[in-house]
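A protein chain is absent from this complex, but the other protein chains hold their places.
Right after this comes subunit A.
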Amino acid sequence: MADLKAQIIEQLNLQEVAPDSIGNDQPLFTKEGLGLDSIDALELIVLLQQHYNIRIANPEEGPKIFHSVRTMAVYITENQTVKA
């Protein structure tokens, strides 16, 4: 999950966020969490395609997949076809 955190920081240009400061279960899209917005969500979709060759088939799954770094990691593990 450390690699995934680093990829998220790079993809979303979170220059003032350290990987270690992101909790594995910290919500990504709430003010109490990382406070990401809708454009960040699109960038996370691009990240999954670029780094893990994963396309999200059902957009309604988005909130569940992108809830936290851990839920993203689980989804990647279950769906990855080609390692970047």
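Convention: a residue touches a chain if its C-beta (ideal position, glycine included) is under 8 Å from a C-beta of that chain, and two chains touch if they have at least 3 such contacts; residues count from 1.
Everything that follows uses one rule, which is that contacts and distances are computed from a predicted model.
One chain of this complex is left out of the view, and of "Amino acid/amide ABC transporter membrane protein 1 (HAAT family)", "Beta-ketoacyl synthase, N-terminal domain", "Autoinducer 2 import system permease protein LsrC" or "ATP-binding cassette domain-containing protein", the protein name its UniProt record gives is "Beta-ketoacyl synthase, N-terminal domain".
Residues 12-17, 39-40, 42-43, 46, 49-50 of subunit A touch the missing chain (whole complex, contact as defined above).
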